[in-house]
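Inspection log for the structure reproduced underneath, given as structure tokens.
Heads up, this is only part of the complex; the chains shown haven't been moved.
Chain lettering (A and B) follows the sequence in which the chains are written, and residue indices restart at 1 in each chain.
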Amino acid sequence: MERYCRQVFYYETDKMAIVHNSNYLRIFEEARLFFMEKIGIPYTKIEDAGILIPQVDAYVRYHQTLKYGDELCVDVHMTEFNGARMKYEYQIYRGSDKALIAEGFTSHCFIDEQTRMPVTLKKRMPDANDIMKANIG
Amino acid sequence: MERYCRQVFYYETDKMAIVHNSNYLRIFEEARLFFMEKIGIPYTKIEDAGILIPQVDAYVRYHQTLKYGDELCVDVHMTEFNGARMKYEYQIYRGSDKALIAEGFTSHCFIDEQTRMPVTLKKRMPDANDIMKANIG
């Protein structure tokens, strides 16, 4: 698990004066790529190897709202990884009082940048594959 | 059911050269508000009555990708509505070949703009409530 925190940006709010629902998928992405960098597999390294990681599905459950002025924190876990696919789970908290704001998950696969066909990290980046496996949880 | 179509915008793409995953929630919103306008309940009318419709949860399943140059079409259904909550389902197609690009759902509740407490459309906007009920499907 890694914890990723930052301030809410003004432009993330909508006319309800709360962070727009679509931005939660962007926050998930920030937290996920932060996680990958923290465990030593920055996404740039994977893209440099000609591999892309598109999103397969995504779910968000909105409990409370985030306002401009709030700090947000994301607890991000990689809960599944088998070399061909992986799944992340996220809990978004408000920094000030640790209130649970939203939670959700995203699933991803690995594809070749050129062919856009599925590949396994196990075959293409065995070292990265091992590190990923060691960080499931 | 209503069908909503438009061109993909260049700024919706990311460095994979496809529409970024978060934009699907924005496209869902465009289609949902189009649906409400089409059935005679534009969201502006609901907000003018002091009611907001935040998102409760959302799910997206990505099947294929959208590129700049593609037209996208969304088939949007309001599948549930009980006066206090409602649910929408969406299928996004590529306009040219009707390929299924993504599908998903969003759930929503009604809250008072001032108190931010739940309200029912049945009590606050009975006519709108009746129209909504008549368009479940």
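In this text, a residue touches a chain if its C-beta (ideal position, glycine included) is under 8 Å from a C-beta of that chain, and two chains touch if they have at least 3 such contacts.
Given the structure is predicted, the values throughout are model-derived calculations rather than measurements.
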{"item": "Oligomeric state of the whole complex, in copies, if 2 are shown", "value": "4"}
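Note that in this section only the chains that are shown with their structure count from here on.
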{"item": "Cα superposition of subunit A on its sequence copy subunit B - rotation in ° rounded to nearest 5", "value": "180"}
{"item": "Centroid spacing, where centroids are CA-atom means, of subunit A and subunit B in whole angstrom", "value": "24"}
{"item": "Residues of subunit B touching subunit A in the complex", "value": "16, 18, 21-23, 25-26, 29, 52, 54-62, 65, 106"}
